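Quick one: structure below, then a few questions.
For this depiction, one protein chain was excluded, whereas all remaining protein chains were kept in their positions.
By written order: A and B. Residues from 1 in each chain.
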Amino acid sequence: MAGKNQAISTPTVGLFVTCLVDLIRPSVGFAAVKLLEEAGCRVEVPQSQTCCGQPAYNSGDKSDARALALNTIAAFEGFDYVVAPSGSCAGMLKHHYPELLGDDPETAERANKFAQKVYELISFLVDVREMKAVSAAFEANTTYHDSCAGLRELGIKKQPRELLASVKGLTLTEMDEAEICCGFGGTFSIKYPDISNAIVEKKTGNITASKTTCLLAGDLGCLMNMAGKLSREGKRVEVRHVAEVLAGMTDTPAIGQGDEGTQ
Amino acid sequence: MKPVSHAFKDNAKQALADEPLRRALGGIKHGFVANRAKARAKLPEFERLRDEARAVKEHTLAHLDLYLEAYEKKVTETGGHVHWAATAADARAAILQICQAAGAKTVTKGKSMVGEEIAINEHLEAAGITPVETDLGEYLIQLRHEPPSHIIAPAIHLNKGQVEADFRREHTDLPDNRVLEEPAQLVAEARAVLRKQFLAADVGITGANLLIAETGTSVIVTNEGNGDLTQCLPRIHVVITSIEKMVPTLEDANTILRVLARSATGQECSTYTTFSTGPKRDGDPDGPDEYHVVVLDNGRSEMLGGQFHDMLRCIRCGACMNHCPVYGAIGGHAYGWVYPGPMGAVLTPSLIGIDEAGNLPNASTFCGRCEAVCPMRIPLPKMMRHWREREYEKGNTPAFYKLSLKAWAYAAKNPRLYQTLTGLLIPLLARFGSKGRFRSLPLASGWTRYRDLPAPQGKTFQQLWRAKEMRS
Partner (left out) sequence: MNASNTRESVLGSIRGSLRVTGDDAARVDAVRKRLKAPSPNLVPERANVRGEESIALLTEMLEGQSAHVSRAKTLDEIPKLVANYLRKNNLPAEFRTGSDGLLADIPWGKATSLTHHLGRGQGDDAVAVSRARTAAAETGTLFLTSGPENPTTLNFLPDTHIVVIQAKDILGSYEDGWNAIRKIYGKRPLPRAVNLISGPSRTADIEQIIVMGAHGPRRLHVIIAG
């Protein structure tokens, strides 16, 4: 597959920003653009993209989910690839759109064609663009949380670790149960806050037990959940999206941290 | 038992405040989960065996009517009786009739989830027959009048102190000064108490992990040997089982057995796997005079070929709940009926209705770990989502939640409106979250009760990107 993909020397990538990155943490979007450009891609950001529809889909609202899926597909139809800095949203586009739109042969075909072009950012860089190293530096002892959809729907495990190993000054210490859910689960965290809290408590326990000072992951939803819990517990762990570190864009305050008066 | 699944949220809250329960659940990681991983690593063919096991069940389900007929024929040929039960009430009636015809006073029971499903114990008790659970875990919860909290480790929520207190309360003919500190002492006491029951019982009821059409055989898998004493000592052996336990041949049973114990407890195989075919034969010095199999449908046949078809492949190993972060936080009782965890979240609404059990398929983060470990490759999250769709169609979704969702979807379906609205609201919100986070926020109290909410950085990515494009 890599060979075939390499045939396109300068592919045009449509960046699926994801709602959370768009609204909460644009710096992740700019980090993604930088990494994609370093990997030899031309990046465009269609303005007509909104939400992938996952909240509706996972709440049983199929008709809105379908409409949003078709909106996303329409926004990205002209690109060689569609890349998202999130395993959860990429999983939705790649695996769930074909299922959601599978009833009608016409939409099914569009969804399948679309799905083949979709990748999560880090796995795209490593698996498709065969990126082996980045030029960033980041002095920190980090640990990495494997977000569920990325890990189990898209098989993302080695790719971020491979690239992180090339970041100057960075060490990575694996925490216990890195592959276990942080309790975010999208709307789950709002519908079942008590259970969600019990799960994220275990996660922050594992993070602090790893004696690292920086937590990385590839999904902003999970990161906001863990960062929010860590700061509520008064634990001083810097939380960042892995793309920011790989792109060398760590001058912004970490997730959930203010400017501390530097503005 | 009467389901309390509708009270899931309250049940969960109680469970979260139960410290001994949380300690007990914490042990699953070093036990079942670690052992499964080891067993899987020791068998290079494990993943392929999962595919084969799935194929065996899929073939069986596609021909289930014919295999049931073939099975029934073999059971009859070997001197056994098959009783068909369309509903739980049919099954209860059939079992009671067998027990009454035998003049039974005491019935020993091996562990059976179908037995729990049809609430056979209550039914027998009401008719003056004493059921005695003999699986240690089942015995422990019977003493407490509790349902199981796990499908293979029914008393996983209890600690030895609780067991000691129950034994001292119930086993009143034993000396008060006996020592019951260690699990070994507790097990020895239960063994002695239950040994008498085994020898006295008139009828033994077991479940079945598998039914084999080729030979008319029912199979049980245990580590204690209680299921064997339950079936080889009394005059009558009753198997309570359900239609989807069928496999065609002994070879097919082998395939399922190779993934069952490894997925469940992480053992290479269970200590005892017993293949029972008919009553005792001429000249046999032991074994039951009568062998009855009660085959329950209870809604399963309607699941065939539909959205929940895949659930019928379930072999009740419990791997899904052992690996579930939600189960790991709240345990099994919160689910409010017989089947907890991810498999319960799918099966329970099928059996007792989505109105009662609506919370169950919602209470999942869709982390996918259940599907990843399911030996039968059942797409559990997908089927939970199907239940959510049905709930949504029925209008069971809570009103405020639905309204918020609708508003969001309305905006998201209109990109221009969406960009305008988010472009106005997000920078505003960012100003209030000047420390980078909110400690509390109206409409997000569920979140901020327990954790801070990271604030937006400032403008949206779309705003910044357009501005950048304008500049260049």
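Convention: contacts are C-beta pairs under 8 Å (C-beta built on N, C-alpha and C of every residue); 3 or more make two chains touch, one makes a residue touch a chain.
Only a predicted model underlies this, so the values are computations on that prediction, with no experimental measurement involved.
Visitor: Touched by the hidden chain, which of the shown chains?
Guide: For the complete complex, the undisplayed chain touches B.
Visitor: From the list B:132, B:151, B:211 or B:243, pick the residue that touches the absent chain.
Guide: Only one of B:132, B:151, B:211 or B:243 touches the chain omitted from view, namely B:243.
Visitor: Out of B:21, B:140, B:239 or B:293, which touches the unshown chain?
Guide: Among B:21, B:140, B:239 or B:293, only B:140 touches the chain that is not shown.
Visitor: Using the definition of touch stated at the top, determine which of B:9, B:144, B:235 or B:280 touches the missing chain.
Guide: From the options B:9, B:144, B:235 or B:280, the contact with the absent chain belongs to B:280.
Visitor: I need the residue numbers on chain B that touch the omitted chain, in ascending order.
Guide: Where chain B meets the chain not shown: residues 24, 27-28, 31-32, 43-45, 48-49, 52, 55-56, 59, 62-70, 74, 77-78, 83-86, 90, 134-137, 140, 153-156, 158-160, 163, 183-184, 186-188, 190-191, 194-195, 198-199, 213-217, 223-226, 228-229, 231-233, 243, 248-252, 254-255, 257-258, 265, 267-281, 283-287, 291, 295, 297, 301-306.
As a working rule, only the chains that are shown with their structure count from here on.
Visitor: Take the average of all CA coordinates in chain A, do the same for chain B, and state the distance between these two points in whole angstrom.
Guide: About 33 Å separates the centre of chain A from that of chain B.
Visitor: Okay, in this complex, where on chain B does chain A touch?
Guide: 9, 12-13, 16, 29, 325-326, 328-330, 362-369, 371-372, 382, 385, 387-393, 397, 401, 405-406, 408-409, 411-413, 415, 418-419, 422, 426, 434-437, 439, 444, 446-447, 449-462, 464-466
Visitor: Where on chain A does chain B make contact in their complex?
Guide: 17, 19, 21-27, 29-30, 45, 47-51, 53, 55-62, 64, 67-68, 71, 75, 99, 148-149, 152-153, 177, 179-181, 183-200, 202, 224-225, 227-229, 231-232, 252-253, 255-259
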